[in-house]
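A single protein chain has been omitted from the complex, and every remaining protein chain is retained in its original position.
Per-chain numbering from 1; labels A, B and C assigned in written order.
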Amino acid sequence: LEEPLIFEIGTSQTTGVDLPDVPSSTSSRLGSFTRADEIGLPGLSEPEAIRHYTRLSRQNYAIDLGLFPLGSCTMKHNPRLNEKVARMPGFADVHPLQPVDTVRGALEVINELAVWLIGLTGMDGVAMSPKAGAHGELCGILCIRAALEARGDAREVILVPESAHGTNPATAAFAGYRVENIPATGEGRVDLEALKSRLGPDVAAVMITNPNTCGLFERDMKAISDAVHAAGAFVYCDGANFNAIVGKVRPGDLGVDAMHINLHKTFSTPHGGGGPGSGPVVLSEALCPYGPLPFTARTKDGVVHLVEEENAEAFDHKHAFGRMTAFHGQMGMFTRALAYILSHGADGLKQVAEDAVLNANYVLRSCDDLLEAPFGPSGPCMHEALFSDAGFAEDTTTLDLAKALIDEGYHPMTMYFPLVVHGAMLVEPTETESKASLDRFIMALRSTAERAKAGDPTLKTAPHYAPRRRLDETQAARKPVLAFDGPCAPAGTPQLSEQGGS
Amino acid sequence: LEEPLIFEIGTSQTTGVDLPDVPSSTSSRLGSFTRADEIGLPGLSEPEAIRHYTRLSRQNYAIDLGLFPLGSCTMKHNPRLNEKVARMPGFADVHPLQPVDTVRGALEVINELAVWLIGLTGMDGVAMSPKAGAHGELCGILCIRAALEARGDAREVILVPESAHGTNPATAAFAGYRVENIPATGEGRVDLEALKSRLGPDVAAVMITNPNTCGLFERDMKAISDAVHAAGAFVYCDGANFNAIVGKVRPGDLGVDAMHINLHKTFSTPHGGGGPGSGPVVLSEALCPYGPLPFTARTKDGVVHLVEEENAEAFDHKHAFGRMTAFHGQMGMFTRALAYILSHGADGLKQVAEDAVLNANYVLRSCDDLLEAPFGPSGPCMHEALFSDAGFAEDTTTLDLAKALIDEGYHPMTMYFPLVVHGAMLVEPTETESKASLDRFIMALRSTAERAKAGDPTLKTAPHYAPRRRLDETQAARKPVLAFDGPCAPAGTPQLSEQGGS
Amino acid sequence: MRYLPLTDADRSAMLAKIGAPNIDALFVDVPEEARLSGPIEGLPLHASEMAVEKHMRQLSKKNLAAADAAFFLGAGAYRHHVPASVDHIIQRGEFLTAYTPYQPEIAQGTLQMLFEFQSQVARLYGCAVANASMYDGSTACWEAVAMAARVTKKKRVVLSGALHPHYAEVVRTMAKFTEDEIAGALPALQSTPDNAGLIARIDDQTSCVVVQYPDILGRIPDLGEIAEAAHAKGALLIAVNTEPVALGAIKSPGELGADIVVGEGQSIGVGLQFGGPYLGLFAVRDPKHVRQMPGRLCGETVDAEGRRGFVLTLSTREQHIRREKATSNICTNSGLCALAFSVHMTLLGEQGLRQLAAENHRLACLAADRLSAIPGVELLNESFFNEFTIMIGRDAREVVKKLTEQNVLAGVSLGRLYPAHDALHEGLVVAVTETTSEDDIDTLVAALKGELA
Partner (left out) sequence: MRYLPLTDADRSAMLAKIGAPNIDALFVDVPEEARLSGPIEGLPLHASEMAVEKHMRQLSKKNLAAADAAFFLGAGAYRHHVPASVDHIIQRGEFLTAYTPYQPEIAQGTLQMLFEFQSQVARLYGCAVANASMYDGSTACWEAVAMAARVTKKKRVVLSGALHPHYAEVVRTMAKFTEDEIAGALPALQSTPDNAGLIARIDDQTSCVVVQYPDILGRIPDLGEIAEAAHAKGALLIAVNTEPVALGAIKSPGELGADIVVGEGQSIGVGLQFGGPYLGLFAVRDPKHVRQMPGRLCGETVDAEGRRGFVLTLSTREQHIRREKATSNICTNSGLCALAFSVHMTLLGEQGLRQLAAENHRLACLAADRLSAIPGVELLNESFFNEFTIMIGRDAREVVKKLTEQNVLAGVSLGRLYPAHDALHEGLVVAVTETTSEDDIDTLVAALKGELA
């Protein structure tokens, strides 16, 4: 299936909209800046555009087609109700700078979601504006930095476990900190004693993922927090895996000072092929005053207020460290997440965590006789099952197994992450898979694992039945072609594509 | 790709909705009719349901994927604006029996569409309620019968050309008439002299399709109408192909008394895998009084009224022949068709006809050196190009060629219709195909035709690359299996399906 | 124009290939005197998407949407909550823009869905076989009458007085032309349906008895008794159901002996839509009647490699094969509505359907109790599902109209349904579904009380 580029089929004279021709004689206030040269933007009529994008879409794998066992990425069912809600005109068709009296409902959505996030995490406040998880991390670290600066305490180091997401060290570095690794125990958890011995007056914060990226709960979390606090530092928790414990335990009860919540992971806003995300950050009492603008506050009379530069003092929020984005954050994701949360309720969210953990342990225990589960012997996992490539035939890699899974009709699991396990395979089924669906996946995974152990050479060339065979990533990086280079198609160019078909 | 049946994966305990459990102790007014036995309806959770239907959908060919060259069926682009409009709450969420003052906008839609249909056809009125083309035919014939009865003129015969759609004779028979065929000339048109000689006091009406099912305009239409009228009969025009002439000529100017308009063919309401359709019938002055209820009438003050049994006399519509359906017709199709019509306007609709005819003639003249075009020599076609199987290798049939087109990525053209041409292939590209798209289709058609002429044996077993090979229709009819026979799946049944993938 | 891909350059090149000097040369067969030279006068020119959307939105705002009112209308069309997933699925281009599945190799999506739909309807109705849908309940009812004549070779049709009057009118209209003889009646305003009177009208010439279940007044007739009487005279019992949700609570017509069960499927998945498109359901209890059925049928078979697949079958009943000898002239079903029904029914499942029915009934009982407590209001029904009739001692048409001023859509007055019959005018048919809140009920009670005071 080959679908041509819009530049190969669209002409600059074709358009899929009906707009008036404004006579060129019309007076202009553009000054001397009129754009005269051809821009080179191809157009398609509406029927051609629908076909181009419909056909392109069919080259994607998606949640709507099957299971997505991506550890730490949490690809779960995206309810259509949420899409409908986000499109209600009162949410979709309001401007961020409208007078606040005309957007009370929007502010209430933000506030209502904030109340849930605070309640579910046991924290004191939440900064809603961060645009994604990594943006939330930055927000949390900046709150910590602001709090330290407020007490005149310059610190330089942030401690991060080796197994952390790459965003953790990147964020710390972006915020001006030096990053040092925290060692792990043989059981895949933070080494508490090693951590304690490293703590000192130069350490600003510890960034911990809990449940961690090995899929395990940090049993010593409370002790870690206590030690960090005793050393005058703060605990940042990477909330990427909060979906495993929502409703079962509150991070605030474990001493966490700041944690971002990926709304798409825990509360099922759609991943959309890479975004948009949304990463609100819940904050402890110590950090709350520093949360960035805009903030929302509900006063005793129940009215929700938007706290901006204008009224930050009036709402006792004058220590806000600044503003991380132009407007209030990802409203479209807030409405979706709130609809999801209200649908589940406090009881359902607990069930979410339980089913997610049950599903992961079911996969773990259905495969650990065949695939090495490095931390399997030490007890149950949380929402994801971790395997290594131990026992694979020489030459056969985790990548080969993953690509072979494509031929079985599945998106591969997360590979080579966390870095602490050789040839890691991190499988997160999520709570929206049925037992029947897991049984089928387990069958495929086991059969592929057996082929990997036997050194089946067809794995090296997998996938065989996908829209593309393995792609040459080296060529892509060595001689980057990042934009189409030619002119638009002349009118009437025959399309190169195969038409339609199933 | 195998997708299990809902009965094979759903259990009667699973549900994809959240509804309260009503305590069985609640008092009931059901009398002694409580349904106790298991019904046997399988349920799926929402994620499972989305996947089942998404995966099923991918086994369909559709306009959104490619060209649909179906002569006389007119598969054209379905604008998404129309879907949006039909879902506006003021249209989608109103009850047909609401007090008329609460549905003035809905009545205006019906009236506005009626004004367009009357204007485009040059007729005097329109019955909006018929639910589909065939229902419209019946409506038209019943108007004719009512008009004849009103003048005490019992007639028994309806004349129909051999090349007519099957619905024409079926409708005539359903309305209690005897059907006789009208012969055709060698040029594929009604034989005017033969028709004239058959007309007489027993003939109630002549049903003519114009443009006809050979894709040709009935040049003698006016003469036919005059002769029919002179014999005291009426002219019914099958409007299936009105899209070829909309804006170019008005059937009313050619003496037509009644014509149904398939909104999905001419005005692009989506075909939906077989419906719903909508078949308003435009009527001449002679037939207008007999149009069925409900009717709409706009009074001089601009207000639109719904004429029902209640007020038929007041609106001078007391001769209505009855009611063809419970409510007002296909409102959801009216809104879509009106949006389509307003988008094109009077100028655009004319362009529609011109482009449809241009595209068909382009296909005709790009292939008539290779495929026999029985009426090609006599002049241009209208919106569809007709070919025969003359010159195919022995044993190779139109069906084989059509199924081979599937392997080229196309839906087959209309086959073996009209019956008057041997191994007929009726190709209607419609106006929403680009030249590039036609060029590609012509290439595929020519190459397949060459294989048919050469007797390529792989045609006999085509399609090879579709979700299914040829299906055994004989077995289906001999031992009909029309419903799933077993129990729902027990809980936790592994699915048989291949998951996901592209 | 946004839907037309040809450019002027394309048009010239194509005319050249065809060998035509201009576009009008292709319309040469249209007599010149009839050919229109420019756009039709008096009709507007093309408009942008924005302009069309704005215009249509303005029209839509002139209607009172049910969501903006306290809403109690039924009488053949019911407002239920349709999950958002249903609309998502029916808008998949591969379903929305597909053709009738005549080419089964590339239409298995539609075909398997239809097979599943037929199976769901057959089970819901307690029948052996259901077809792939008809236009709506009223036309399905007529088709059933016509089929009964084919099966029994008799012509006399006995309609229950409590059959939806529009359905009865459709049957009467069509029968005028087929020379069937229709024996109808008005609904008797009594607490239980007049089965005895109905049975008395059945004779040896009767092809079928048509009974609505629950009936137009919301009462639940004892179909078993009628079936027995009809069968004794060699007639078929046609049961008509306009509220499929009811069948999650009450016995199926098939179980009770109905021979043909037809109905409106709109309640499940389709929505109100001011009356259309709706979804005609059609099923027969005895598989031997299959070949007399109208409409599309989808059947299971195998492909050349032995894999299960589905096709349209038994098409020798149909017009495109049999022409004037077909069982019906129908060639369209209500495919997309059938899909909506099937998806919604799959989301419900047996458990969800039963819960939905129970919740409808609970709220309806509540409403009946509260309404009948209003002085001057009397509940007619002994039994009902989610719809019942109250007698309000005044012409209900007036009252309904009056209450719209308070955004209360109080129900369907019998005067609206039977304009010519003054004796019925004090009746009001009130429907209550899961979309009706207790607040809505209280709003209606207060408004009605105020109006009648």
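The rule is short, and it goes like this: a residue touches a chain if its C-beta (ideal position, glycine included) is under 8 Å from a C-beta of that chain, and two chains touch if they have at least 3 such contacts.
Source: prediction; values computed, not measured.
Colleague: Of A:P183, A:P201 or A:G322, which sits in contact with the chain we cannot see?
Modeller: A:G322
Colleague: With the missing chain put back, one of A:A127, A:L159 or A:A172 would touch it. Which one?
Modeller: The missing chain is touched by A:A172.
Colleague: Could you pull out which residues of chain C are in touch with the chain that's been left out?
Modeller: Residue positions of chain C that touch the missing chain: 2, 48-50, 53, 57, 67, 81, 83-84, 88, 91-93, 347, 434-435.
Colleague: In the full complex, which residues of chain B touch the absent chain?
Modeller: Touching the chain left out of view, chain B contributes residues 11, 13-20, 44-48, 50, 54, 79-81, 83-84, 491-492, 501-502.
Operating definition for what follows: only the chains that are shown with their structure count from here on.
Colleague: For this structure, which two chains share the highest number of contact pairs?
Modeller: Chains joined by the most C-beta contact pairs: B-C.
Colleague: Please identify the chain with the largest separation between its CA centroid and the CA centroid of chain C.
Modeller: Relative to chain C, the chain with the farthest C-alpha centre is A.
Colleague: Centroid of chain A to centroid of chain B, CA atoms only: how many Å?
Modeller: The computed centroid separation for chain A versus chain B comes out at 47 Å.
Colleague: For chain B versus chain C, what separation do you get between their C-alpha means, in angstrom?
Modeller: The computed centroid separation for chain B versus chain C comes out at 19 Å.
Colleague: What are the residues of chain C that contact at least two other chains?
Modeller: 1-5, 10, 13, 46-47, 49, 83, 85, 87-88, 93, 106
Colleague: Quick check on chain A: which residues sit in contact with 2+ other chains?
Modeller: 18, 45-48, 50, 54, 79-80, 492, 501-502
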